[in-house]
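The structure's right below; bear with me while I get my questions together.
Every protein chain except one is present and positioned as in the full complex.
And now, chain A:
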Amino acid sequence: MRDSLLDSRASRSSSSLLEGLSAKALMAEIMEPTQADDSGLGAMPPLSPEELAPHFPQLEILECLGRGGMGVVYKARQKSLNRVVALKLLAPERAGDPQFAARFEKEAHALAALNHPHIVAVYDFGLAGGFYYLLMEFVDGMNLRQLLQSKRLTPREALRIVPPVCAALQSAHEHGIVHCDIKPENLLIAHDGSVKIADFGIAKMIGHATDRENVHEAGTPDYAAPEQTSGQADHRADIYSLGVVLYEMLTGERPTKTIEAPSKRVQVDIRIDEIVLRALEKQPELRFSTVADLRQSVESLIQPSAPPIPSAAYSKKKRIIVGVLTGCLVIAGMGYWTMGRSHPKRPRLPYEEVVDFDQGRINESFADNVLSGRSGYAISPLGLAGTSGLALAETLNSEGTLAYKRKSYDLARLASLEISCCFKRQAFAGATHSITLGLTENMAGHFSGVPGAAFLGLRLKVEGEVMRFQFICKEAQVGPPRSWLQPGEIHTEEDEWYGLRVVFNRVSPNIVRVTGELKAVDRHGREGDTVAYFLPRDFAEPIFPLREILENPETWVAIRAVGPGGVSRVDDFHIIARPLPSADPVALDQPR
């Protein structure tokens, strides 16, 4: 009898009385009845994929990607076309307003008409579940804000982002559409390095201060042109915003009221000053009259006919140069260090260590340091390119940690520490993680939860038939490890080789910044497509117990591979420790 009660609940059809209402607003109203207006709405908590699913039967909602000023974005799969799309839900307060509906439709049509390789495409729009929504192209990568948080762009890299953005803006302006909200969050950088502008025209849809209702600010005011507050903005507002973005890419900060020329803050060609300052003119008439003009000026600097003019005021201030970013591979042709044997006899960097499996034996310093784990490793002739690699023993029970010690992985003295390896996939057989790269305090701890040494690392956790990136760290002796699991499933195939790379940066005494990447690798060790990124993320005390391991000048770099976690072989274990720059910060920035 009881059970039938529970079952009947599931089938009871209920149209919720909360439908179309913001629960938070309702509760606010209930608690403070004297409020006469809409205040206190703020942001709604994002709906979970399950809650959304009934409103979008044509989509399979995969995960929430994040929330911006305009609304919440989800990753979804369009069932009919079997493609991945981005679903953006706009704020629900508008749902009852017919004027908004008309404006929304008009803008959506205009957006759909904009068909440009550097603009995120809009596929569909509508009203569902009380939300206005946009169905858009899904860009697999990160936005410029995330990129800026993880590394400092060189002037060249910064400039190279500008022309595609200009091309897109020019096309839009010619169609009579102004973006109005250009900022790093809206510039998406895909895996292949291409740049796309997102959220076109949305700012105009939502409206700004001209609306009579309470509007939460649609984007950071820092990027908006002065004339945007009065509602008189035209296409030149986008030029201003792009100028702010360029300034920020070059100097690391947004311009203040009295703008200091970029060349006075960083070492850049002084001709950049002219471009940036002109774009940032308070009066629109003094700026570039079109984005095409801005583009031309920038392009003339990228392909100089004359050698660059160094700035007079060169700052000798020591700055930590962040090591190679693994999250964004190629920006307009800048080459980054590639793993494996793609360069046959590439001279090894002085601070690079490679664990030599190819001699058919583990080299001496490594032999001292090998942990045998639960069953042994064996050097096998079945590594990449037919060379020797490490095979985990053939029984399913095998796993083990290799620790490799070098003189100093003292992260207080390093700009970054990059650890990478290749591994071959086999069937999952019940283990919950497959491969871990990181640092351990001594040989006694092997990224394990049992009492033992402190460690930190990035690993691939196994859930069923997929993997996920997970950061783990632990202090010695006490307590379980703490971890953070990145949303997003990683799909890999048996019998294929993959390359895993992790970069650790100690950005401050308490904070370590981690990035990671999983790439497909061919049998010769040449890199192919990126399968997944661990997006740059900071981990800090006191939540993550980092100090012990970071302060220890004798940390060991280690790799732990687990047979039942889907790893059969390991090869090309590389460690690159980049010291802090000494006199010449430019030297580390060279393309390889």
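Keep in mind that, in the parts below, contacts are C-beta pairs under 8 Å (C-beta built on N, C-alpha and C of every residue); 3 or more make two chains touch, one makes a residue touch a chain; residues count from 1.
Everything that follows uses one rule, which is that contacts and distances are computed from a predicted model.
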Protein name as given in UniProt for the chain not displayed, "NADH-quinone oxidoreductase subunit J", "Sugar ABC transporter permease", "Binding-protein-dependent transport systems inner membrane component" or "RNA polymerase sigma-70 factor, ECF subfamily": "RNA polymerase sigma-70 factor, ECF subfamily"
Identified contact with the non-displayed chain, of A:Met27, A:Ala113 or A:Leu286: A:Met27
Among A:Gly71, A:Gly141, A:Pro284 or A:Pro481, residue touching the chain not depicted: A:Pro481
Contacts of chain A with the absent chain, listed as residue ranges: 1-3, 5-6, 9-10, 12, 16-18, 20-31, 33, 35-38, 42-46, 48, 50, 64, 66-67, 93, 96-97, 213, 396-397, 399, 429-433, 448-450, 472, 479-485, 487, 543-544, 562, 564-565
